[in-house]
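As you look at this complex, bear in mind that one protein chain is not there, while each of the others sits in place.
A and B label the chains in the order they appear, each numbered from 1.
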Amino acid sequence: MLKINWFSPLPPAHSGIAYYASQILPVLAGRHEVVAWTDQDQVAPEFSEMVTVARYQPANPPWRALNDADVSIYHLGNHGGIHGGIWQVSRRHPGIVVLHDLCLHDFFAMVFLRTLERPDLYLATLERWYGEAGRHDGEAFRSGGIGAETMAQRFPLTREAVWGSLGVITHSRSALDDLREKPASPVAALDFPYTATPEARYRGWLAARGAASGPPYRLVVFGYLSRNRRLGALLEALAGLGERQQFRLDICGQLWDESHIRMEIDRLGLNALVNLRGFLPDGQVEQELSTAHLAVNLRYPSMGEASLSQMQFWDYGLPTLVTRTGWYASLPEDAIAFVRPEHEVADIQAHLRAFLADPAAFRAMGERGRQALKKHDLGNYVDAMVQFASSAVALSPRVPVLELAGKIGHDLRQWLHPAASDYLLERASQELFTMCVGKADDRDS
Amino acid sequence: MKVLILTSGVPFIRGGAEILAGGLCDAVCAAGHQAEILTLPFQSCPPSRIPEQMLACRLLDVTETCSMRIDRVIGLKFPAYLVPHPRKVIWLLHQHRTAYELWNHPAAGDLIHYPDGPVVRDAIRLADRTFIPEARSIYTLSRNVTERLQRCSGIASEPLYNPPAGASLFYKSTPQDYFFFPSRINPVKRQWLVIQALALCREPVCVRFAGEADNEAQQAECAKAVRELRLSERVEWLGMVTEERKRDCYANSLGVVFPPVDEDYGYVTLEAMLSSKPVITCVDSGGPLEFVVDGQTGLVAGATPQALAEAMDALWGDRRRAATMGETGLQRYRDLKITWENVVEKLLC
Partner (left out) sequence: MRILIATVKVPFVNGGAETHAAGLRNALIAAGHRAEIVSVPFKWYPPRRILDQMLACRLLDLTAAGDAPVDRLIGLKFPAYLIPHPNKVVWILHQHRQAYDLWQHPMGDLHAQPHGAEVRDAIHRADVELLPQARHLFANSRNVAARLKTYCGIEAAPLYHPPPDAPRFHSAQAEDFLYFPSRLNALKRQRLVVEALAHTRAKVRVRFSGPDIEAGYHEECMAVARRSKVHSRIEWLGTVSEQAKRDLYARCLGVLFPSLDEDYGYITLEAMLAHKPVIACADSGGPLEFVVHRETGLVCEPAPRDLAAAMDELWEDRDRARRWGEAGRQRYSDLRIDWGTVLERLLQ
């Protein structure tokens, strides 16, 4: 059993990660001794009853108390307000970083530019990972010359977030490859945790869907609908489909630009087929999803992270269209209908026609999605997380030694003549390496 | 042989390790060799400094001097014992204790107060596990240290005892009405335990404390306890004393009470034995237990004021027994062959 410091947003924070924490922590706390650390003003009382909650100030964390634990686990996401404090602690107190987002420019921009008011650090960080070009574009961003989306794509700053950590957990295998570069922390990809709704209720949903069997078939889109959700492509595909009358589309969630979407719907003559439902309260979500026939969960470009909403669609046994990119590309072929980013409209239309030709095949796909959820069991996730954390902690001497290597490099640049640098760097590296990992017979393989 | 004694020290602070290194140096020279002490400076705060100095030690070269071989290097303390040498012997006085058993000690723990404390602690532990076994022989200050080294680092070693400074000058004289407790005054030595025990004694036991407090607060706390328990008549604070005065106090005491917690060695125990005095210590005192034989050379009491009080009462009330135990203690000291000659022989063989 381990003693664990847990840092993440907690209910009632408006964050999918707070929801995730509310699911994971009770399981984790049932198996290990957990303290959930927070800098939020409020924590939901029912949550505080389940898990020990402690408060900290990011400017002055209680190191003595934190050091009583065996390991600290930090959850990072793209929101600087929610994760800023967590990241600040993680920098000074090495632990396991769980990356919920991989593109973190928004996060660093907020933390450096607004929270800490340190534009020098912002620019230095960009330069550190992306060179002169990074600094240059950072300055342009600050003066409004480059937009946030462009910066996010060009400068994900993922490695800055995990620098100096004991280990990194992601929920995406593609992120794994990205992060496995020197100098590396150990990295693991875990299946995104999700507890499937009990069978009995699911059967109820199947019955509801069966009763609402259609045509017309209900297509559904959910969530925070920004430009990368490909609504434009979906509307075009629908509009261009001869059999479009067989479908209805419910768009549920917050639109990034509602007036633009309304105009498109008008322009494409889809008013009768498309319904803008807005943000749905929980009770209505169940009604909506249990009677839908096909979910559309496109993303392009993807920020790489796993999708909670995809878990939900599978929970409802809903076949889903997803873009073959990022995390989505690793989903099982037989439980998903893939859309190629460079052939969106055509692929969407092909799937819609295939649906009409054989709705049962798509129902079966949805069922297989439901089966796929078993891998995402919470208990397995918690055990995998803790096991990874334990093995990463065993490699902890790496962290101060690598930091020392950086410091030495910096010092040597001041005074070491290039003719001698090969020798001395090699010599120092030898000793540093041994200090990191011990000698052959001591090392874990 | 040319023998280099390598130790680590904090500038301006001179402690037991410096005295021991000096004794060793003299003893090696007395045995006909050339010996020198090299003290490498060691600053342990903030923790990030520690890996720097570990690496600095690994980069030093003490294999030769002006084309003359340095035949033997004796490493005494962290991180000096990390310096490489093909004929290195370690006589471990301490590992870096706050990375081990003092990690979360309320008074002594230091790394634990820093954000990078744990990872530096782990780096220290790995360095010990990795580099200590490079030595051709590993000795320690005491069985206490040997057991800790085995437990914490999985490394086998042999205790090698050394005599206290001025060993030949201790003597025995007529016991008077007091127990003697010479030591730095701090929570680890547990003067407070003795004070609390005194309050529970049935006999009119008296204790003379010698030594300086680590800081004013320590001294004040002890004085306060004595006042509150109304023991002012039975407690004497001698403060810092000369070596000569200290030996006199030993010589004229009824016995020595020395109940520190997890002491690595404890010259006090040996000084008491050399003065033919019984020693009262506690079950968790560590080092002293390697020398005190319960019921024969002294008494080992439970680490409670009540148990300690009973032990003090027992000797206070039976002077003959105390004296006999003292004699037995002296004999035991001799039997243990705690001599510099023995130390030098082991370290240089």
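Before moving on, here are some points about what is shown:
FYI, a contact is a pair of C-beta atoms (placed from the backbone, for glycine too) under 8 Å apart; a residue touches a chain by one contact, two chains touch by 3 or more.
No experiment lies behind these values; they were computed from the predicted model shown.
The chain not shown here is touched by just one of B:C66, B:A217, B:M240 or B:C349, and that residue is B:C66. If you put the missing chain back, the residues of chain B touching it would be 2, 4, 10-13, 34, 36, 38-41, 43, 45, 49, 52-53, 55-57, 59-66, 68, 70. Considering the complete assembly, chain A touches the hidden chain via residues 408, 411-412, 414-417, 419-420, 423-424, 427-428.
Note that only the chains that are shown with their structure count from here on.
Chain B has its Cα centroid 55 Å from the Cα centroid of chain A. Of all the residues in chain A, the ones that touch chain B in their complex are 61, 63-64, 66-68, 89, 92-94, 166, 396-397, 399-401, 403-404, 407-408, 427-428, 431-432, 434-435, 438-439, 442.
Within the complex formed with chain A, the residues of chain B that make contact are 47-48, 51-52, 54-55, 58-59, 104, 112-120, 122-123, 125-127, 129-130.
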